[in-house]
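One protein chain omitted, others in place.
This part shows chain A:
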Amino acid sequence: MKMSIEKLLEKYYEGETSTEEEKELKRFFREENVPKDLESHAAQFGYFAAAREEYPSLTFTGALAARLDPPQQGPVRRFTSWIVQIAAGLALLLVGFAGGYVLQKGSDRSGDRVAGSADEVPRHAIKNALAFEKMASTSASERIQAVNQSYELTNVDTETTQLLINTLNFDPNINVRLAACQALVHFENEPQVNEALIHSLSIQTDPNIQILLIEALVAIREKRASEQFQQLARNGKNMEVVRLRAEQGIGELSNTHVQSL
């Protein structure tokens, strides 16, 4: 036994032993009664065996596990991040397309509504803007816009024409009144409109509107207006142009009367 150990030791120091032989040496120096002359070799084999039993402390393995788990997110997040980025990009594109599609559909539908059912939207807008009590809070351009919206109406109701007549007679802004006048001419078929235009002639003092009204009445051949025209022509307060236009209007109206006869 001792002989073989000595041989093994010799081989060992030559670096020629196999792992099995080295294990045998370790076992020998750990377990057997080591002869005195071999004792000096015991220390290193003892050390090797003992060193092999060394392990990192439990607190270390715990701390490492704790560090490995959260960092798991880090790299994983980094790994997925470009996927996420692409996905986010695609999602944004989809949202954009979907939004565009929905908006387009919505506008299509509102277009359908104008063509199909009655003119709810402009009518509502006109009423909103031209309502007498709101006159103080709306601007002239807003009211003109509202008046112009009435052209979009295919058929008007008395409420809307009454609103336009009121605007024609009482709006503080001349331009709004002019717009209302033109809008009303557009609706000459409505029963109240013609009377309202004739009546308005006696109210209006602005030459622009007076002339526009005369022309409008002549254009729609409203013979009942001739009396009003004569009053205008006689009234010295009116401007020269207006009186001339009124006289001319009388002539035109009677001409058409004659022609129609």
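Simple rule for what comes next: contacts are C-beta pairs under 8 Å (C-beta built on N, C-alpha and C of every residue); 3 or more make two chains touch, one makes a residue touch a chain; residues count from 1.
The rule is short, and it goes like this: contacts and distances are computed from a predicted model.
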{"item": "Choices \"1-acyl-sn-glycerol-3-phosphate acyltransferase\", \"ABC-2 type transport system ATP-binding protein\", \"ABC transporter permease\" or \"ECF RNA polymerase sigma factor SigW\" - which one is the UniProt name of the chain not shown", "value": "\"ECF RNA polymerase sigma factor SigW\""}
{"item": "Residue among A:D37, A:D69 or A:E240 touching the omitted chain", "value": "A:D69"}
{"item": "Full-complex contact with the absent chain, from A:F60, A:F97 or A:F170", "value": "A:F60"}
{"item": "Residue ranges of chain A at the interface with the undisplayed chain", "value": "12-16, 19, 22-23, 40-44, 46-48, 50-52, 54-57, 60-61, 63-64, 67-69, 71-72, 74-75, 79"}
